[in-house]
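All protein chains but one are shown at their positions in the complex.
The letters A and B name the chains in turn, as written, and every chain counts its residues from 1.
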């Protein structure tokens, strides 16, 4: 049995930004030497997501518009009484999700044709970490 | 350590349809020979979900009504500029989720009394794949 851990640091230019990280995860899977197993990929921050969807710029715009409708950035969140201004980011990350678990087969990520792994940053412009954990044989 | 992979193909009659797949996953767990471990079940498509909820026809109707309210089918999504007409399906799958991870104990799925595994199809009427990956001993 083999277990392999890796952390990658992301620092987005924009406060809200979607970054395709499929290749970074693919690289970690190669490094792990795991032939057959699973890989967990999760944000280590509560205002960011890791998720899988289509790599289409229009869809990314749709996500931003839609999240703003479901939980607007400018709103008097209770969370802001601590001095924070990112209440929306905690809710956005809840909708989009914290983590994905993906099959590893023949030393490769086993994804569907249109599946791409994304990091969704909702309160960025600072260093944030994504954890990659491969487990298998 | 044992690792077992299986893909199942689903082809729904309706564009939007919920299919109970608990027994298909149970079968794969049996085939795996894994006594104690976990099983990952995920959609390999970005317009479909795998999730766990109650097997009640009324609730399935509620899901459809509710998803339509949160992200209407008829809407001018940016994603449609590529010629697609399934923007809503990408958002629905985000709400419902891509995957579940379930405990395997004594060669069986370890589910709560009302937990049933569903495939949520949001843009069907064609072949779609679900990946089942069992890992344990």
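FYI, contacts are C-beta pairs under 8 Å (C-beta built on N, C-alpha and C of every residue); 3 or more make two chains touch, one makes a residue touch a chain.
It should be emphasised that the depicted structure is a prediction, and the values quoted were computed from it without experimental measurement.
When the full complex is taken into account, the listed residue touching the unshown chain is B:36, out of B:36, B:85 or B:108. With the whole complex as reference, residues 1, 3, 5, 40, 42-46, 70-71, 77-82, 87, 90-91, 93-95, 97-99, 101, 129, 131, 133, 135 of chain A touch the missing chain. One chain of the complex is left out; on chain B, the residues touching it are 1, 36-38, 51-54, 56-59, 61-63, 65-66, 70, 95-97, 100-103, 105, 110-115, 135-137.
Throughout what follows, only the chains that are shown with their structure count from here on.
Computed centre separation for the pair chain A/chain B is 20 angstrom, with centres defined by C-alpha atoms.
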